[in-house]
Each structure stands twice: as C-alpha cells, then as structure tokens.
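Take a look at the following structure, please.
Shown here: the complex without one of its protein chains, the others still in place.
On to chain A.
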Amino acid sequence: MFLAAGFIGAAALLVGGLLGPKRAGATKLAAYESGVPASGNARERFPVHFYLVAMLFIIFDIETAFFYPLAVKFKAAPEFLFAQAILFVIILAVGYLYILRKGVLNWK
C-alpha cells in the first residue's frame, strides 16, 4: 500500500516538476509578506501555547495507547479492568483539572 501510494506521490511531484514553465525571478521566489520586502525570516519565536498543546497531546495520546489493549481485552475480566480504568482516569483527571485551572487551554 505504501509502495503504491508512494509511487503515485513521487510520480506526481516528478511530472509537476518537469512540466510547466521555468521563469523564476528573485521577486517571484521571495517569501510572501503582503507585497512589502520580507523582514527577517520565519525562524523566530512563536507562542508557547503550541508547545503546551503538543506536550498535553503526548500525555493524553499515551493514555489512549494504554486504553486500547484494555478495551480490546475488556471482556476477559470486566469488573477488575473497569476498576483499574477508573483509577487510571482519576489520576489523569487530577492532572487534567490542574491544567484547566492553570488556564493552559485558554488561548489569550
């Protein structure tokens, strides 16, 4: 599947790169900045919110990764596993409430 899909993607890039006019100029290749000359480049500081969201995503995505095997094998011992899941959720809920109260998820 990857092979076929990768083949299509590469072929499309190649065809697109080969066909079509090649009339590049300094102005045409400049970064977009509403028409005025670009000031500085884009490698500068951006809001820390994105970093926090990425970090929270990692934490809660690991939570889903823990839940999946638990859900798939849930019928093996439902009451026991349910208690385990509740405990796990409570621990994470404490962290979740903490980030809520800290206002991490309030943008601006």
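Everything below uses one rule, namely that contacts are C-beta pairs under 8 Å (C-beta built on N, C-alpha and C of every residue); 3 or more make two chains touch, one makes a residue touch a chain; residues count from 1.
Simple rule for what comes next: contacts and distances are computed from a predicted model.
**Q** Using the UniProt record as the reference, specify the protein name of the hidden chain from among "Dissimilatory-type sulfite reductase subunit beta", "Na(+)/H(+) antiporter subunit C", "NADH-quinone oxidoreductase subunit H" or "Electron transfer flavoprotein subunit alpha".
**A** Going by UniProt, the chain not displayed is called "NADH-quinone oxidoreductase subunit H".
**Q** What residue numbers in chain A mark contact with the hidden partner chain?
**A** Touch set of chain A with respect to the missing chain: 1-10, 12-13, 15-17, 19-24, 26, 28-33, 38, 41-43, 46, 49-50, 53-54, 56-57, 60-61, 64, 67-68, 71-75, 78-79, 81-82, 85-86, 89, 100, 105-108.
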